[in-house]
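Let's look at chain A:
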Amino acid sequence: MKKKKICMVGDFSVGKTSLTQTFVNNVFSDKYLTTIGVKIDTAIIGDTKLIVWDVAGRDSLSPINSSYLVGAAGIVLVGDGTRENTIDDLSIIWDTVKNRIGEVPVVVALNKADLYDWSVSDQSYTFFSEQGWDVFSTSAKDGRNVEEMFQALVEKITN
Partner candidate 1 sequence: MTDIESPQIQALKQRYRESLAEKIELIEQQINLIVAAEADAGSLEEAHQVLHKLAGSSGMYGYNDINLLCRKVMSGLGGSSVDDSVNALNQIAELLEQYR
Partner candidate 2 sequence: MEERRLQQQINEQLFKKLQLAYFCVDKSMRVTCFSKNLRNYGYDSVLVGAEIEEHVDFMIGLDAQTELDLPMVESPSGTPVAVSLLPSSGELTVLISDASGHAEQRQLLQQKANENELLLEQQHKLMGQLSLASKELESKNQQLEEASRLQTSFISGVSHEFRTPLTSIIGYTNLVKEDLLLVSESEPEVKASAQQNSEHLRAVQRSSKHLLSLVENLLDHGKLDSNEIFIRPKSTDLAELFDDVALLLKPLSDSKNIEFKLDIELTNSFMAVMDDSRLRQCLINLVGNAIKFTDQGSVTLTARLADESLTISVADTGLGISPENLKKIRLPFWQAADTGKAGTGLGLTITERIIELMGGDLDISSELGKGTCVSFEVPAPMLLETPIGECSTVSGSKVLLAEDDADIADLVAMMMSEAGVDVTHVENGALAIEALRDQPFDLVLMDINMPVMTGYEALEKLQESKNKTPVVILSASSIEADRAKAESLGCFDYLVKPVDIGDIFQIMNRVVDQESL
């Protein structure tokens, strides 16, 4: 079985850990617990064993800690659909990723789609489509688009 490392990156508290847990263990918690360093989980999609690195939010922004990215076959850029700044930050984070490991397959998860105060600007959507990224409005809470998002990334990696 093929094994692929992917990294969840994005600002703190956007839902990287929650998305991973929903996907891997099918559990969701409302409590916010900052991830320190990296947590590694595995899940199987088709004939691929996915090794999901849930990278600490704050840390993934700093070049020093971009060491976690090394060896990743794909990236999930996670933003919080209700916090516009976390979406704006995605392009900076992408630059860090590119500098460290080059251009790898990417999907964008705009998370917390279950909440009301959705605030993703048209500019952001335009930017994502210019980059050629697939964008998913996900919710770790109700599970929408979570599998689809991971599935899409795996397909990009294996093709």
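These made the cut because all candidates are chains of the complex that A comes from, given by their letters.
Here is the rule we go by: a residue touches a chain if its C-beta (ideal position, glycine included) is under 8 Å from a C-beta of that chain, and two chains touch if they have at least 3 such contacts; residues count from 1.
The structure displayed is predicted, hence computed values, not measured ones.
Asker: Given that every candidate in 1 or 2 is part of this complex, which one actually touches chain A?
Answerer: My answer, from the options 1 or 2, is 2.
Asker: In the complex of these two chains, what residues of chain A are touching candidate 2?
Answerer: Per the touch definition, chain A meets candidate 2 at residues 3-5, 12-13, 32-34, 36-40, 42, 51, 56-58, 65, 67-68, 70-73, 83, 85, 117.
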